[in-house]
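Report on the structure given below.
Only a part of the assembly is drawn; its chains keep their places, and the rest are absent.
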Amino acid sequence: MAIKNRNRAVHLCFLWLLLSSVLLQTSDGKSWKKHRLRKPCRNLVLYFHDVIYNGSNAKNATSTLVGAPHGSNLTLLAGKDNHFGDLAVFDDPITLDNNFHSPPVGRAQGFYFYDMKNTFSSWLGFTFVLNSTDYKGTITFSGADPILTKYRDISVVGGTGDFIMARGIATISTDAYEGDVYFRLCVNITLYECY
Amino acid sequence: MAIKNRNRAVHLCFLWLLLSSVLLQTSDGKSWKKHRLRKPCRNLVLYFHDVIYNGSNAKNATSTLVGAPHGSNLTLLAGKDNHFGDLAVFDDPITLDNNFHSPPVGRAQGFYFYDMKNTFSSWLGFTFVLNSTDYKGTITFSGADPILTKYRDISVVGGTGDFIMARGIATISTDAYEGDVYFRLCVNITLYECY
C-alpha cells in the first residue's frame, strides 16, 4: 500500500488544532443558559486504516460488508445511491502516524454504514481499543460522518481504563484512500472530561 | 403524504413538558447517594419523517432494510415475530413542525432494528445533523424505543458544534404513521449539559 500525503496530513492536523482553538473561544454568547466550555484536558491524534473486503482480498481485508439493501451483494459496495444502506464491520489497525506499516498501538473496532442516497456519507459506531506503553483502555465514538467534508466532528461517548468516563469530540479527516478498497482516517481526539 | 394530527401533536408535546417538570421534581429521595438533577439548559422539539422502502418506492424512500433474520427478505418488513431482527438504515428529513413538506432544518441519520418477538419494539442509534440559521451541529441518540408506548425516553449520548458535549434525554412519541411505509416521530430533546 503506497504511503502518500504524510507531511500534508500532519500539516492539516496542526491546522485543525489552530482552527479549533479559535472556534472554541468564539462559540459563546447564545440565548440559552450554558456553561463555558472547559479547557480540553487531553488530545490525541491517531490514524486508522480500513481495508475493505472486495471479493478477492480476504486475507488482508480488515472490514467486510455484512448488510446491504435489497438487490445489492456483500462483495462490492453498492453501485448506485452512493452505497446507501451498505453496512460494514471493521477491525482496523491504529497507528501513531499515517504509515500503514507502523507498529499498531491498538485496534479500531466497530461498524459503519453509508447513510445518504444523494452523496457519500456514513454513520459510525466504534471503539479504539488501545494497548501500548502509553495508553491502555478504550474510547468509544458515535455519530454521523459526512465523508466528503474535510473535517467532521463526531462524539466521544465513553471510555474505559486510562480513558475512564471520557467525553469530548473527535475530528475526523480522510487522510488517504484508494478506490473502494482502502481508506485511512486521521482522528484528532479532544477530551473535555478526564480522570 | 397526508398531514394528520397537527394540533393534537403539538398539544401532546406541551402536555409532556408539563408532566416531565413534575416528574423531575419528584424523582428524589433514593437510598443511594446522588446529585440533584440540575435544571434543563436547553429544550428542542423536532420532527422527523421516515419513508420505508417497500419494493416500489425507491425514489421517495428515506430508509431501507439492510439486514433481516433468516427466511425474511429486504423489501418488506418481516411478517411474523413483529419484524424481530429487521434492521433499517435511514436518512430522514427533520422539520420544525409535523408537516412533511416543511423546509427541513437537518437530517436524522442512523439505524433502527426491531428488537422484540412478542410486540412491536425497536432500538435506535442515530444523529440529528442540524444545519439551519438557528442550529449548526449534531446530537447523537441511543437507546431502546418501545414504539407502542405513548412517550418513551432515549438517551442523548453526545453532540458537536452548537451541541458540543450535549447530554440529556429525548422523549419520543409517534406522531403519525401510515401502515409499514411512513412514520413521523416527535422528538422532545431536553439537555442537562450545555456549553
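In order of appearance the chains are A and B, and numbering begins at 1 in each one.
Just so we're on the same page, a residue touches a chain if its C-beta (ideal position, glycine included) is under 8 Å from a C-beta of that chain, and two chains touch if they have at least 3 such contacts.
Keep in mind it's a predicted model, so treat the numbers as computed, not measured.
Whole-complex copy count, one sequence throughout, 2 copies displayed: 3.
We adopt the following convention: only the chains that are shown with their structure count from here on.
Bringing chain A onto chain B by least-squares fit of CA atoms involves turning it by 120°, to the nearest 5. Chain centres here are Cα means. That of chain A falls 25 Å from that of chain B.
Those residues of chain B that touch chain A in the complex are listed here as 41-42, 53, 55, 64-67, 73-75, 87, 89-91, 107, 109-111, 125-127, 129, 138, 140, 142, 157-162, 164-165, 193-195. Note for the complex: chain A touches chain B at residues 27, 30, 32-37, 66-70, 84-87, 113-117, 121, 123, 125, 142-144, 146, 153-158, 167-169, 192.
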